[in-house]
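Missing here: one protein chain of the complex. Every other protein chain is in place.
The chains carry the letters A and B, assigned in the order they are written, with residues numbered from 1 in each.
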Amino acid sequence: MPDPILEIDDLRIEFRSGGEIVHAANGVSFQINPGETAAILGESGSGKSVTAAAVMRLLQSPPAFITGGAVRFKGQDVLGMPIAKWRDYCGREIAMVFQDALTSLNPVFSVGWQIAELFRAHGVAFGRDANARAVDLLNRVGIPDPALRAKDYAHQFSGGMRQRVMIAMAIALGPDLLIADEPTTALDVTVQAQIMELLEELRAESNMAMILITHDLGVVADVADNVAVMYAGRVVERGPVSEVLARPGHAYTLALLDSVPRANSLGQHLKPIIGSPPDLARIPKGCAFHPRCRFATDLCRNEEPPSVAVTPRRIAECHHVEAVFNDS
Amino acid sequence: MTVEASGTVEAPVLEIRDLVKHFPATGGFATTRKTDVVRAVDGVSFILRAGETLGLVGESGCGKSTVARTLLRLEEPTAGAALFHGQDIFTATSMELKNIRRRLQVIFQDPYASLNPRMTVANIISEPWVIHPDAAPKAERADRVRTLLENVGLRREHAERYPHEFSGGQRQRIGIARAIALNPEVLICDEPVSALDVSVQAQVVNLLMEIQERLNIAYVFIAHDLSVVRHMSHRIAVMYLGRIVEIGAKDEIYNHPRHPYTKALLSAEPSLDFSSTRKKSSRIILKGEAPSPSNPPSGCPFRNRCWKAQDICAHASPVLEGHAGHRVACYDPEFS
Partner (left out) sequence: MSRLTRGYVTNELNIMTTAEQESLIIRRGSPWWRMLLRDRFALVAALWLFVLTLCFLFGPLLFEDAATKLNLRARNLPPGSLEHGWLMYLGGDALGRPMLARLIVASRNTLAIALSAVFVAMIVGGILGMIAGYVGRSVGHVIMRFADILQSFPSLLLAVVVLYILEPNVTNLVIVLAITRLPIYLRVTRAEVLEIRERVFVDAARALGGSRYHILRRHITPVVAPTLLTILTVDFSIVMLAESSLSFLGIGIQPPEITWGLMVAAGRNYLSQAWWLAFLPGLAIMMATLSGNILSNWLRVVSDPEQRWRLEDSSGKKSGQTDA
């Protein structure tokens, strides 16, 4: 096994506001190896985006406080690193693509200028060279007429093209890890397919690792090698995608898969997960999923579930791994 | 007014003929004299039978939501007719329209925006009866609100609460309760689950299906999520750039798609089936993006992204052809 490129260990994040504490992450552990595609799967409020923001050190404190845990990138402690050093890492070694490309791009500079600025800021290239590289990049992410479009502004691009620009900026300095936070959520399916293919191509070309944050089971099944399923600020199950989604070990993963319409569920009623995702200021005691779980027992209501190795490569935090595993 | 399932199987409840909606192009200064128009909907026809669900799928900008809004007369159509039991919605007087609206209701996409934040749930659900006072006597309204709440899976006590106290899924239930309060025959569902979490979507989909079984309401179900549409619908219409490019029974569309766009759309949908052979290698990745509806290509709207485009596609626009169960607008309909 190679050393993981990124390691998140028992990360805890709180948001404090108005006398309330929102527990956004409650001990998230996760790792990704070089060249691998890992997905973090979760619904809104599961803590997946907050975790990514914490890794990139994008959280505003207050209201956000990291109350425990560690993040290691290539063996180095991220959270304790001087911020100037970390900024230098960003882009060069680790980069991020956001869901909302329009607000992530500066509206008053042309996109070509913004990409070239990356090279200039990191001292990689200057002047004409930087501009030429920017055009190259736009070409590489599949933007037609790159030399011309480089002079355009963010609002002149369509949603899919804008996301390509974002990707171009993210890969500009050849990072070893790309974090993509819901990169295709705002896009149509046909465009989503294009963007996912582009990301996959770029990843394979440079042997970059990629963390894909998404709520879409289909996207996970399509592109990821490994998956971490998050619920109420915890990774409740992780392992290889083909195994986890084919035969879940955690009741939540199973329920999630059951609730999605599939070819073999036609004409029947779906099996929804009852209730709503929990209020992160009032996470239920014991297993956070127990109020919505059909396997729940008194044990689940009172005690936090242990980490169980479902198979050697898989972990699930559930009191009833065996029952779930046999049911699925 | 009550339609029994047996009586009206054949006669359509709703018939749309050549619906056209052009918006004047905005942006820039008013001095632009060119009569630019955004062709949001450009000749859409379909029928809806009692108790059935017609799925309307397509990507953003294809005009599916505009179809919904014009059917509800929230937008005035540019041309065309929409016959509701033979009466044209588009030419109805305001009194006639008020009557039609009693029987033609809507559920909106955004459960946060579609409920007035300053009204209690009871007030929201009884608003239809305030507008149509004869639908429910005042004395009965409180009871009916509670019954409706239970019918959509909420509790009676929720009547006195405000929308912000509910989650997205619960709000959508409130919206559904309001929509069925007048006992409509047709419900237009404009992306009713797109804004919801995956685990909650299924609850609302089930609820809508149960309501249909109970009340025999016909749905026009608009969505971009193909799997949900497939689950809900009896028939499906695929829209592209303001037109229907393929329409037919659900199984026909999903198992034997004939329009290249339908094929691409189905193949782009991420799949959960690992065994499936269509994974990655057989996936059709379309080039480019849909052109702007203010400047559609000549002939077939899909031709510049289509891998089967021929000369004729640039000159003439194809019309829907085929047998009643499956019609497609393409010059190269593959028969598989």
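Everything that follows uses one rule, which is that a contact is a pair of C-beta atoms (placed from the backbone, for glycine too) under 8 Å apart; a residue touches a chain by one contact, two chains touch by 3 or more.
Bear in mind the structure is a predicted one, so any value in this text is a computation, not a measurement.
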Practice problem: Quick one: say which of B:T66, B:N206, B:S227 or B:S271 touches the chain that got left out. | Solution: B:N206
Quiz item: Which of these, B:A82, B:L182 or B:I222, touches the one chain of the complex that we don't see?
Solution: B:L182
Quiz item: Which of these touches the unseen chain: B:L154, B:V220, B:L286 or B:L320?
Solution: B:L154
Quiz item: Footprint of the hidden chain on chain B, which residues?
Solution: 2, 69, 72, 74, 97-99, 101-102, 105-106, 108, 110, 112-120, 127-128, 130-132, 135-136, 144, 147-148, 150-151, 153-155, 157-158, 160-168, 170, 175, 178, 180, 182-183, 203, 206-207, 210, 214-215
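One rule holds in what follows: only the chains that are shown with their structure count from here on.
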Quiz item: Between chain A and chain B, what is the gap in Å from one C-alpha centre to the other?
Solution: 32
Quiz prompt | Contact footprint of chain B on chain A as seen in their complex | solution = 43-44, 144, 158, 160-161, 188-194, 196-197, 215-219, 221-222, 242, 245-246, 255-257, 259-263, 265-266, 269-274, 276-277, 292
Exercise. Flag every residue of chain B that touches chain A in the complex, lowest number first.
Key: 59-60, 167-170, 197-203, 205-206, 209-210, 224, 226-228, 230-231, 264-265, 267-274, 279-280, 283, 285-286, 288-290
